[in-house]
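Of the protein chains in this complex, all but one are displayed in their positions.
And then chain A:
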Amino acid sequence: MYGLAKEINREEDLTTFSQGAKDCVPTLIGYISIGIAMGIVGASSNLSILEIALLSALVYAGAAQFIICALLVAGSPISVIIFTTFIVNLRNFLLSMTLAPYFTKYPLMKNIGIGALVTDESFGVTANKIAKKETFNASWMNGLNVTAYIFWNLSCILGAIFGKWISNPEVLGLDFSLTAMFLALLVLQLENIAHSKLKFYLTLIVYVVILMLILCMFLPSYIAILLSTMIVATIGVVKDK
């Protein structure tokens, strides 16, 4: 009896895992195009294919990988590179903090596995699921995360190998895929907000835009992203009755 239950459980896990993988598909254009661009930039920063592969597999963070390459080219000291990476990726802390409460019932190792692969995109897809009040579990999240991870790594390696032949990936507009995705994710978030609250949320969006524009005059943009998000979320709590 127990064996049967376990068997059914495993089958269910497999279905939700593949559902997670399917839900990842819309974000894949972003991963692939940015990943290829990353491989190209890495190669032109004199990194070997092995180094680019390791960077993508171990750091697994788009913006940070570009910045690491830029700092390497500039000949920055190791401490500066590592510290900058820490600051650039600090926003993942916010993302993980938002997602973690939904996975508390799972074992520690499963939680670490999910947390290690959280990205802006996988966060976006999950936040969308949360906003729609749909249910999801660890298998779904793993399906989403692992699919993204595989495609990101393959794309980076692809870019590193074939980078020599593609001189300027910007021309195609592929670099815009990430922004387009965030636009869609923002719209999808707003779709799930009660009508009476919509004006309030639009005001918050205006605050973020203004803060970003002001903070970017004095601070690197990755710090501005972190600060404006935290400040406006606080304004949201204070003003929302």
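One rule holds for everything that comes next: contacts are C-beta pairs under 8 Å (C-beta built on N, C-alpha and C of every residue); 3 or more make two chains touch, one makes a residue touch a chain; residues count from 1.
Keep this in mind: contacts and distances are computed from a predicted model.
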item	value
Candidate names "Cytochrome b561", "Branched-chain amino acid transporter AzlD", "Aromatic-ring-hydroxylating dioxygenase subunit beta" or "Ger(X)C family germination protein"; UniProt protein name, chain not shown	"Branched-chain amino acid transporter AzlD"
Absent-chain contact - pick from A:Q19, A:S44 or A:N92	A:N92
Residues of chain A (touch criterion as defined above) contacting the omitted chain	25-27, 29-30, 33, 47-51, 54-55, 58-61, 64, 68, 72, 78, 81-83, 85-86, 89-101, 103-104, 108, 111-112, 114-116, 118, 120, 123-125, 127, 131, 170-191, 201, 204-205, 208-209, 212-213, 216-217, 220-221, 224-225, 228-229, 232-234, 236-237, 240
